[in-house]
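A single structure is presented below for examination.
Every protein chain but one is kept in place in this view of the complex.
This part shows chain A:
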Amino acid sequence: MEFNATLLGQAITFAILVWFTMKFVWPPLTNMMDERAKRIADGLAAAERGKQDLEAAEKRVADELRQAKQQATELILAAEKRANQIVDEAKDAARTEGAKLVADAKAQIDQEVLRAKESLREQVASLAVSGAEKILRKEIDAAKHADLLASIKAEF
């Protein structure tokens, strides 16, 4: 063991090494590493946030899908109901129309019948009158007995 100026030289070397490390090695490396750690943490947080967003979006999509399905079902039900209603209405209309047509036809027929009866009666009356005329020509003055004739005619 011999101490000499080497000790001083070594101490100076040591001081220079420490100074250099302190100046040019440690700060850039640790800064970079801290920054990287921060970036990784940020990235992880962003990923977590993205995952949550995705979950929320998926939930919303499911909700809207369910709602849409429900609406569609409701629409279909309403449409079916409406269709039934229309069919029923159409049936009713057709039925009333038919009934009306039948009634009209019946009325017309009745009228025709009535008219036919009327004309028949008139014809019968005139025939009877003419018969009676022929029979009573001499006895009955048409002019004199006009009232009588008319009442008889009306009686037919």
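Methods note: a contact is a pair of C-beta atoms (placed from the backbone, for glycine too) under 8 Å apart; a residue touches a chain by one contact, two chains touch by 3 or more; residues count from 1.
Rule of thumb we're sticking to: contacts and distances are computed from a predicted model.
Asker: I want to check something: the complex is missing a chain, and I'd like its UniProt protein name from "Susd and RagB outer membrane lipoprotein", "ATP synthase subunit a", "(2Fe-2S)-binding domain-containing protein" or "ABC-type quaternary amine transporter".
Answerer: The UniProt record for the chain left out of view names it "ATP synthase subunit a".
Asker: Given that one chain is not shown, which residue among A:35, A:112 or A:133 touches it?
Answerer: Selected residue, touching the omitted chain: A:35.
Asker: Using the definition of touch stated at the top, determine which of A:11, A:114 or A:148 touches the missing chain.
Answerer: Considering all chains, including the one not shown, the answer is A:11.
Asker: Hey, which chain A residues sit against the chain that's not shown?
Answerer: 1-11, 13-18, 20-22, 24-26, 28-30, 32-33, 35-36, 39
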